[in-house]
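Every protein chain of the complex appears in place save one, which is left out.
The first chain written gets the first letter, and so on, giving A, B and C; residue counts start at 1 in each chain.
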Amino acid sequence: MSRVRIGLVGAGRIGAAHARTLAERVHGADLVAVADPRPGAAEALAGPLGARGVTTPDAIFGADDVDAVVVAASSTSHSALVVAAAEAGKHVFCEKPAGMSLAEIDAARAATASAGVAFQVGFNRRFARDFREARDAIADGAVGSVRMLRSLTRDPGDGPPDPGAVPPWTIFTQTLIHDFDTLAWLNPGARAVDVLATADALVAPEFRPSGLLDSAVVVIRYDNGAIATAEACFAAAYGYDVRAEVLGSHGMVTAGDGASSSMRLHASAGRLARTTHSDVALLGDAYAAEFDEFVDAVGEGRAPSVTGDDARAAFAVAEACIASMQTGSRVGVDVGVAA
Amino acid sequence: MSRVRIGLVGAGRIGAAHARTLAERVHGADLVAVADPRPGAAEALAGPLGARGVTTPDAIFGADDVDAVVVAASSTSHSALVVAAAEAGKHVFCEKPAGMSLAEIDAARAATASAGVAFQVGFNRRFARDFREARDAIADGAVGSVRMLRSLTRDPGDGPPDPGAVPPWTIFTQTLIHDFDTLAWLNPGARAVDVLATADALVAPEFRPSGLLDSAVVVIRYDNGAIATAEACFAAAYGYDVRAEVLGSHGMVTAGDGASSSMRLHASAGRLARTTHSDVALLGDAYAAEFDEFVDAVGEGRAPSVTGDDARAAFAVAEACIASMQTGSRVGVDVGVAA
Amino acid sequence: MSRVRIGLVGAGRIGAAHARTLAERVHGADLVAVADPRPGAAEALAGPLGARGVTTPDAIFGADDVDAVVVAASSTSHSALVVAAAEAGKHVFCEKPAGMSLAEIDAARAATASAGVAFQVGFNRRFARDFREARDAIADGAVGSVRMLRSLTRDPGDGPPDPGAVPPWTIFTQTLIHDFDTLAWLNPGARAVDVLATADALVAPEFRPSGLLDSAVVVIRYDNGAIATAEACFAAAYGYDVRAEVLGSHGMVTAGDGASSSMRLHASAGRLARTTHSDVALLGDAYAAEFDEFVDAVGEGRAPSVTGDDARAAFAVAEACIASMQTGSRVGVDVGVAA
Partner (left out) sequence: MSRVRIGLVGAGRIGAAHARTLAERVHGADLVAVADPRPGAAEALAGPLGARGVTTPDAIFGADDVDAVVVAASSTSHSALVVAAAEAGKHVFCEKPAGMSLAEIDAARAATASAGVAFQVGFNRRFARDFREARDAIADGAVGSVRMLRSLTRDPGDGPPDPGAVPPWTIFTQTLIHDFDTLAWLNPGARAVDVLATADALVAPEFRPSGLLDSAVVVIRYDNGAIATAEACFAAAYGYDVRAEVLGSHGMVTAGDGASSSMRLHASAGRLARTTHSDVALLGDAYAAEFDEFVDAVGEGRAPSVTGDDARAAFAVAEACIASMQTGSRVGVDVGVAA
C-alpha cells in the first residue's frame, strides 16, 4: 500500500503538533509540505521534518505530490479551505469545527462529496483508547439502554483567549463541539432534540462585555429519551481534563483520567498522581490514531469513520446553544437534511 | 455529660436503620421509644434494642423520659411531627425533607425556634468523611473561588417507587434535595439564584402519565456566579452512588466512591472494585455521625450544624425545579426571609 | 443480652485509644475500670469516660464488676497479665504479642483454657473491612489455590523507638507479628514451614549496635507450597501503611489503601489522595470490630475467632525469624503441639 502524501495548512500551535505527529508517528503518511502565511513559519516547522514550507494554501492544493490536506488553520477559514482542497481533488482532514455555521459546514460537506474525496473532522476523543473502549462497551450492550450522559472538557489554567482573537461563542463552537460529538457517539443511533445552555465569564469576568464566555453547562435531550450534560471551562488549574460518563439500564461506563501515567508519588501530604497540562501530552496517541484512520481511509478508498455528517450534527447542537443563550430557553436542534 | 434520650417516630426502612444506629453506634444517645402506627411494628424493632414500642407519636411527645425526637415517618407528615414535637418541648432531628412545601418547612422552623429546641435536618452527606474533607478543603481555600459544581445521587437498580406511594416531583423534593443542600454547602456563603430543570421517566416510562419522573438534571446558578449541575436517577444497576465535584480557580475537589472497600479482586476480566447496593452500607458512618452531631448539639445547648434554614434553602431549589418543569424555563429561587 | 463489663490494663498510647473505643464505639461493652501504675494516668483517662482509674492490675482482676480484661500494657508483661486475669476468671483480650516467647504464649493459652475463659489476641487486620473482604474472597475460591502472598506494615515517619524502650527483635515480635498472622489467615488451612529473614537498621543506623532493626523482609514457605513475603519498616514518610496481596491460580486479591477517604484534591501538581499518619485513624473501625467480636464471643460463651493458637502460630514465625537472623540461613518454624 503506498503512503499518503500530506500537505498541512497552518503552522500554529496545533498545526505544529500535527506536523510532528504526521512526520514521526503516522505510519503510512509522508508530510511533504506545510503552508502558513507568516514569513518563515512554515519553513521553520517543515524543514526539520523533511518537508517544505510554503506561504499559501494554494501552493499545497496545486501540488502534484500532495494526496491529502490537513487543515489546522484558523477556524474561520476552515470551510473555505476544505472546499478549495476538495475542488483541487485532495482528500481532507479538517480540525474541528469544520466551519463557523451550518451553512459553512454544509458547503464543506457538499464540496467533498461532489469531489469524491475523503473528509474527516478532528474529533479526537473518538480515538483516545479509554473513550474507544467505552464506546465499544456501550455498542456491545454492556450498559443497556443509554439514559444519562456527561461529557466534559477543561483546559489547563491558562484561561480564556483574548476576545479579539476568537469568535464569540467560542466555548460552544470550538470547545464543547468535542463534547457534542462525543455524546452523540456514545449514544449510538440517537439524535439531539433540544438544548438548554447556561454559560458565563467566570474565569475572566472582564471579557464578559465582549461576549467571551469561559464556563458553560449544556443539557441536551436525545430522541431516545437520554439526557446529557456537556460541561466546559477554560481554566482548570490542575490540568487538561476530558472525561465522559454514560449511565444505562444495566450499568455505567466512564472514561478520562488526567493522570500522566500510573506512577504515584507518596509523600507526607499524601499519594499524588501527576496530571497533564498539555492536550498533546494527554491526547497525543489519539492524534496519531485519528491520522492513522484518515490515512487508512484514503488508502482503502472508503469514508473515514468520522464524517462531515458528524461535524454537522455537533455544530447543530452548538448553534442551538447560542440560540438558547440568546433566548434563555430550550431550543430545538436543526436536524438537517442529507447533504 | 448526661446521655440524650431519644424517641423515634417511624419504623419503616430508614426508621429501622436509624433505630439500630442510635442504639448501637451513637455514643451519648439512648433509644428509649419507637412509634409506628402499624400494629407490632414499633415493638418488633424497639424490643431487641432495649426500647419500647408505641403506636402514636404523641406517646413519644408526651413521654417524660424522652429528650429528643427523630422523625423518620412519611415525608408528608414531617412538618406536622416537627411542630408537635417542638410544642412538646422536644429537640428534633427530622429526615429530609423537613416538609413538602416552603410553608410547611417555615412552620417547622418557626415552631422549633419558638420552643427554643434544637432542629436538625437529615442531610447526611455533610457527615460522610469524603464530603466533609472536600468541604474543609474548599473552606480552607484549596480550590480558590468556586466556579463549577456537580452533585449526583443514584439509587441502585430497584427502580422508582410506585406512583401511588410517593408524592409527585419526588425526585426533586426527596432525592435531589440532598444534592441541593450539598451544592450549597460546598459553595460556602453562596445562595442559589435560579434553576433550569430537565427530567423524564426513563427507568419506568409507564409511570410518566402519573408524573413520576425518575431521571433528572438541574442546572443551578448561584449569586457568586458559580454554576452547578445536580443529577439523579432512580436506577443505577451498579449500586448506590453519591458524588460531588467542585472546580475552583485553583483546583478541584471530588468526593464519593461507591467501592465497598479498598479490596480489589483481579480475575480474568480485570480488576474489580465491589460496589455498594445499600445506602446504609454506603452511608452508615454518616448516619452515625449526623446523630453524634445532633446529640452533641443538644448536650451543649447549641444549634446543630445543619439547620432549618438549610432545609428551607434546599427546598426552595426543589420548588423552583418543579416550576421550571411546568414552565420549561429558568425559574428564580425563593430566597425567603428569616423565619 | 447483658453488656460485658471491661477492665483495661494499660493507659499508654494504645491503651488510651482502646479505652475510648471501648467506651464510645463498642455496643455491648461497658468500660468500668482502667489500671496504670503511673500516678493519675488511669484516672485521667478513665474519668471522662465514666470509668474508674486504679493503679494495679490486681485491682481489676479482683473486681466483681469486671467480666473481661483488655491487656494493653507493655509487651513484656502480656503473658503474666493474661495468666493472672484468667486465674481470676476473667475473659481476656490481649494486644499482640500474647507473650515474648513461645513458652510465655503457651502459658497464656494454658491458663485461659484451664479457666475456661475467652482469649482473643489483637490481630486487628482480621477486622479491617478490606482485609476481611479479601479473606472472604479467598475462602470462597475467588483466587483458586493460593501461591504467592505479600503482607506489609509500615509506620509513619516517626522512626524506630528508643532501643532502651523496646526488646530486641521488636520488628519481628511486635510489628511483623501482624503480617505473620495476616498471611496465615489469608492462606486458609496452611501452616508456615520455614523462614528466611533479612533485616537492617536503615532508618536509624545508630541503633544497629543495640540490635534495634527497623527494616525487614521475611520469606515464608507454607506446607501448601505457597511462598509469602512479609515486609516492615518503622518509617514511612507518607503515612501508616498496611497492605496485603494474594495471588492464586485463578486471580489475585489486594487489600490496604492508606488514603484517608475517597476525597481527591486536584491542584497544579496533580491529583492528591491524602494519606493517614495514625494507626487509630487507619484502623479505628478495625479496633472497634475486634472488640465487638470479643464482646460477642463472651456474650455467646464461645471462643473468639482469633485465638491463642493463632497467637502461637504467628509468634513461632517470629522466633524462626530471629533464629534466621542469627544463623543467616533458612530456619524451620516450630509447629507446636496443642496446649
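Following the convention adopted for this analysis, a contact is a pair of C-beta atoms (placed from the backbone, for glycine too) under 8 Å apart; a residue touches a chain by one contact, two chains touch by 3 or more.
Fair warning: this is a prediction, and the values are worked out from it, not measured in the lab.
Of the listed positions C:Pro97, C:Gly251 or C:Gly284, the one in contact with the omitted chain in the full complex is C:Gly251.
Only one of A:Ala111, A:Ala134 or A:Ala297 touches the chain withheld from this view, namely A:Ala134. When you scan C:Glu43, C:Glu231 or C:Asp296 for touch with the missing chain, the hit is C:Glu231.
For the chain missing from the display, the contacting residue among A:Glu43, A:Asp257, A:Glu293 or A:Asp309 is A:Asp257, taking the whole complex into account.
In the full complex, chain C touches the hidden chain at residues 144, 147-148, 150, 154, 196, 198-200, 202-203, 205, 215-217, 219, 221, 225-227, 229, 231, 233, 235-238, 247, 249-252, 328-330.
Take chain A: the residues that touch the chain left off the picture are 23-25, 27, 129-131, 133-134, 137, 142-143, 250-257, 259-268, 274. Within the complete assembly, residues 157, 237-239, 258-260, 266-275 of chain B touch the chain that is not shown.
The rule we apply is simple: only the chains that are shown with their structure count from here on.
Averaged C-alpha coordinates give centres for chain A and chain C that are 56 Å from one another. In chain B, the residues touching two or more other chains are 250-252.
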